[in-house]
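Got a structure for you, questions after.
Missing here: one protein chain of the complex. Every other protein chain is in place.
Let's look at subunit A:
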Amino acid sequence: MPAKAAERHRQGQSGPSGGKAVPPRPAKAVSKKRDEDVSTEAGEGVDEWAAAKTLVKPPDQLELTEAELKEEFTRILTANNPHAPQNIVRYSFKERAYKPISYVDQMAIHFSLNGNMILKDSDEGRRQSIKLSAAAKKAPVETFAVTSEEAEIKGEESTENTQPAGEEEAERSGTAEVAEAAEVEEPPPPSVKEQKLANQFNFIERASRTLNNPMRERACQSEPTPCKNFSATANQWKIYDAYVEELQKMERSKEKEKPKAQIAKREEEKKKGRKLTSLESQSDDINKISKAAKIMERMVNQNTFDDIAQDFKYFEDASDEYRDQQGTLLPLWKFQYDKTKRLAVTAISWNPKYKDLFAVGYGSYDFMKQGQGMLLLYTMKNPSFPEYVFSSESGIMCLDFHNDHPYLVAVGFYDGNVAIYNLKKATYQPSYKSSAKSGKHTEPVWQVKWQKDDMDNNLNFFSVSSDGRIVSWTLVKNELVHTDVIKLSVEGTTMQGPEGLQLQMLGCGTSFDFHKKIDYLFLVGTEEGRIYKAHVFDLNINKYEALCTQLVVAKKKNKITHIQFNPVYPVVIIGDERGHVISLKLSPNLHRMPKEKKGQEVKKGPEVEIAKLEKLLNLVREPESKAGK
């Protein structure tokens, strides 16, 4: 019945709509037929079918012939997708041709909707279920954890207990409890992790910022280290200098390491040294140039007296060949000094060490005119100015250089004093001087001569004077100590003094000389013309005439007072009364000796000389003895 109603409804509908479309008619007719078969009510069907017979033709209906109208059209219902393509072609590389695909996908999707249902057993599903359970069971979880621990312990205990009982039971309980424990264990850790999950729907992020302290930059710059540009060349001699300095430093440090006993001394010395250096630095810097100035002066003089210097060095008088045994003297330099113009040269001596240095003593032979004395030391290298100048109160009568200490000069004065000058020291005063107390002579000292150091290594020298005494002076502890060696007495001159004393007239010694080898043997020459052969302890008297040698010299207005030969150079210096000193060069004849080429009077074989002297003595003695008789 409901089907019937449906049919009617359909018809009703189709009535008005029947006029619209024809194609549904045949379909309707088919369905109608079915309905007819099915339904038992044919009467109504007939009505409907009859009603349908009266066709309503739409205006645009296709006009067809009867035959065409009866034509059967077959329609097949398939499950194919009418929109699916039927001729898809694919290129086959194997056959190198396009081939149609045999099967084309016929699925047509009419409708799709994405759902949000998750499979329960999948990962996502399980997770979500856990979440849900966890959210619900948040509070009791902690206690659950404790209990779970207890359960675990219990479980363990139970497992231990049940172990001896039975394996299977234990296993079961163990596994059950393990499972429990596992289950219990699982929720707490995830819950702990998941606590901080943010609310996904109602979440507001709030942030706040702390106050940032304002940054302040503070810089400090130190002063740049002072830089200095330095450049030098490394020469071989600079390296050498550096090494030498290093060596000296080491030596100085070694000295400092010496025993403490000497430290005090050294400190004093150092202090003195320091004082000296400070003084020097304070004083005029020009003093530092003294060495250079000296050299320069000598050079200037050399230039000025160039010809003389050349003569001195190289000139040999050729005319000497024609003069047999006689020679000439070539004048060289002249040495003079302002302050000695009025004084006479009283003594000359060459320095034993420096062959160009000689000392000149100035004084006066005149009894009436006694004034000051001077001691000058000249060098042949500088003829215009003396190297050393010493002045004294009394005229100098004699001087002598010490052989071993060429800086010591012994000097005898007119007033009977003796003194020692030390050239190394910068003072103008003598280092040591005798005085009336210390036993000076009462008459002028005519000759002084150095002796070898005595047994205590003290310097000593002898002096002879008109007062008849020969005195030996010894330098003991910075003082001159005198010892009368001999008193010269003249024979046959004893006189009766006023009070019955026997006065011995003393002879006046004028010169003496020592034996070169025998220390204590010396000859003394006296004013009376005698020569005494003196032993330190006794005296032998030999009669002899005063010995003196004279050399042929050009006549001068002044009297020549002294003459000295230079031991090395063929030069003779002559001092005169006017205070001049002249140097002369000996011509070859004069300084050519059979054995030596040097000046006379020096260093000859003693035997030869003795022989010569004997000859001379014989010559002189005989006539005297004859005369004496």
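In this section, a contact is a pair of C-beta atoms (placed from the backbone, for glycine too) under 8 Å apart; a residue touches a chain by one contact, two chains touch by 3 or more; residues count from 1.
Following the convention adopted for this analysis, contacts and distances are computed from a predicted model.
Taken from the listed names "Origin recognition complex subunit 4", "NADPH-dependent diflavin oxidoreductase 1", "DLRB2 protein" or "GPI-anchor transamidase", the protein name that UniProt assigns to the chain not shown is "DLRB2 protein". Here one chain is not drawn; of A:Asn235, A:Thr427 or A:Asn457, the residue touching it is A:Asn235.
Across A:Val56, A:Ile289 or A:Val568, the residue that sits in touch with the chain not pictured is A:Ile289. Where subunit A meets the omitted chain, the residues involved are 235-237, 239-241, 283-297, 299-301, 303-304, 306, 384-385.
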